[in-house]
Every structure is written in C-alpha cells, then in structure tokens.
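With one protein chain held back, the other chains of the complex are shown just where they sit.
Moving on, here comes chain A:
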Amino acid sequence: MRKLLSMAAAAVLSFGVVGAEAADKLKVGFIYVGPIGDYGWSYQHNQGRLAIEAALGDKVETVYIENVSEGPDAERAIERLARDGAGLIYSTSFGFMNPTLKVAKKFPNVKFEHATGYKRAANVSTYSARFYEGRYVIGQIAARMSKTGTAGYIGSFPIPEVIRGINAFMLGAQSVDPDFKVKIVWANSWYDPGKEADAAKALLDQGVDVLAQHTDSPAPLQVAEERGAIGFGQASDMIKFAPKGQLTAIVDDWSVYYVNRTKAVLDGTWESTDTWGGLDAEMVLMAPFTNMPEDVANAAKETVEKIRSGKLHPFTGPIYKQNGELAVADGILLDDQAMLGMNWYVKGIDDQLPQ
C-alpha cells in the first residue's frame, strides 16, 4: 500500500495538471515535452504562457502539463485539457502533431496551436521560428572572434532543423572568412548537461576556440567560460552562466505570438494559419552582444537589421553543397519547403553528415 502511495505521489508530481478552476474565462492549456525547469525549450514555452497571464490578466486562465512524452500519452494529455474546458491548447513539440490533430477532430470548438508541425485543420494552426536567422548572425560573430579560424558545434540529432542551423552558421561565417572551419560533434541527446559539457571539452581540446550549440543546457557555455573560450547561448539568454564567455544567445521568444493568438481567440478573430516567424516577428531574439569589440557588435546588429527588414536572407544563392553541386542558383532564395527538408551540408564543412 505504501509503495502504491509513493508511486501515486511520484506520478502526480511528474504528471500533474497545475492551475485553478474559474468560470467564464478563456482557459488556455499547454502541453510541454520536457520539464519547465530545463532552462531550454520547454522553459521558453512556459515563459510564453506566463506572458499570456501577464498581458491578459483575468481574462484568461492557464494550465499546463509538463513531461508529456511524444506518443499515445500525448493524446490522453491533450484530450484531458480539452475535456477540462480549455478553449485554446498549445502543444509545443513536433511529436505532438498527430495526437493534436486527433483530439482536434473530437473537439471542433477548441482551438489548437501546434509548434513546429506541418499538418493543419480548421481548428489547428501551426507555428515555428526561424532560428537559422540567428545562427547566421552568430556564424558571422564566430568568424570575426575566432583566432584559430575553427568553431566547434555541438549538435543534438542530425535532423533538418539542426542541419539548417549548422548551414546557416557556416554561411554566416563564410561571409566573413571564406576559409572558416567548423568541427561538429553529435551529442545524440537534446538535453544531457554532462554529455554536452564533455562534448564541449573535447572540441576545445581539439583546438576550437568558439563554441556553438544546438542542445538545450547551459553546460557547454559554462565549460567555455572555465577554459577562457567563448560561445553562444541557446534558447535562453545564458549570460549568468558565462559572464565572460557568452557573446550573445539565440533566444526563443514565443510571448508575442502567444499573446496575439490568445487575443485572437478572445476577439473571435482566430483562424487556422501557419506561422514561421523569425527576427522580424520577434519570435527569435538576440541576447545583448557582449564580450566583443564594438565593431563586431555593430556588424552583428547591422546583420540583424538587414535580416529583419528582408534585405538579407541567409539562404540566398549561390549556395553549393559539400560535393560542389550547386544547391541554390545565384540570386535565388531557397524556399521554405526545401529548408524544412534540408539534409545536406554546405561547401566548406568537412564532416560527413550522419545518415
């Protein structure tokens, strides 16, 4: 019995709906794939939830379920929120796509917002952010700041989202130094501080002096700080972990989008849409440019401005693949479809893409 109790206690702790009941308010539900304490992906989505509360006050009530694994569990969690009277549900991970659509069919009056997916319905919108724009900016900074001419890049998994980021980083770096090199290691995890730190140490031992990461914890940056190297924060502004080492960070900011979409439901103007916003939509923000000379910071700000105003697009041709094949013709912008399925490295990356 006691064992059952402690199991139940643990289950409640790790899978609890947090929030209070209230009538005639719009109930906004969130499904997170990780813990809100990850200081990365789910943390930033939760910041967006808090922004809704701050902006819309007593017109809304928010609830969330964290640590929902991608799969059948997700459907149950989403349905639970819908049954509990949520009028708007954000499901914030790619793997929630099919479960979200299934539940959306059963609850036609509930609005759904699914992050990073591509399937929509009358009551299901999708949204994502163009993080690669930020990666182009940090690529330029890395090329200007590196003394060895080589950056280290810690990847999570070789999926299009991450490969696109590496390519954008390299295109940015090559725009400054055509011979710039990058060493890539795969942590095969989104989130394992110890492993990420190990990867960072290995890269620094191999002679890189700037680190970029596409994994979620501040551990690599902390290693950079300790070793007197420099790097970039991921998802959140991580300057506290590396006051001397962080140059800037690519910050996921969902708050503007979340507040607008929630307002739209309140006004009755909500429609199913697909949003892929970047620096211009303020879904991607750059943390303050620190620990770099003023001219580097100014150049970075200029690039941000150019991307924001649409003057510069990171994936503008001519872009060559690793084997020299022309991927994007001169002056052409790579379309979103091709970017979403990107599975090739740009020229100048020596590593082999894991298949």
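FYI, a contact is a pair of C-beta atoms (placed from the backbone, for glycine too) under 8 Å apart; a residue touches a chain by one contact, two chains touch by 3 or more; residues count from 1.
The rule is short, and it goes like this: contacts and distances are computed from a predicted model.
K.L.:
Could you tell me which of "TldD/PmbA family protein", "Fluoride-specific ion channel FluC", "YeeE/YedE family protein" or "ABC transporter permease" is the UniProt name of the chain missing from the displayed complex?
P.N.:
So the chain that does not appear here would be "ABC transporter permease", according to UniProt.
K.L.:
Please identify which residue in A:37, A:71, A:293 or A:341 touches the non-displayed chain.
P.N.:
Result: among the candidates, A:37 touches the missing chain.
K.L.:
Touch as defined at the start, partner being the missing chain; which of A:219, A:285 or A:342 qualifies?
P.N.:
A:219
K.L.:
Of the listed residues A:98, A:175, A:189 or A:290, which contacts the missing chain in the full complex?
P.N.:
A:189
K.L.:
Which of these touches the unseen chain: A:71, A:178, A:293 or A:354?
P.N.:
Missing-chain contact among the listed residues: A:354.
K.L.:
List the residues of chain A that touch the chain left out of this view.
P.N.:
2-3, 6-7, 9-14, 34-40, 43, 152, 183-186, 188-189, 191-199, 201-203, 205-206, 208, 217-219, 222, 236, 240-241, 350-352, 354
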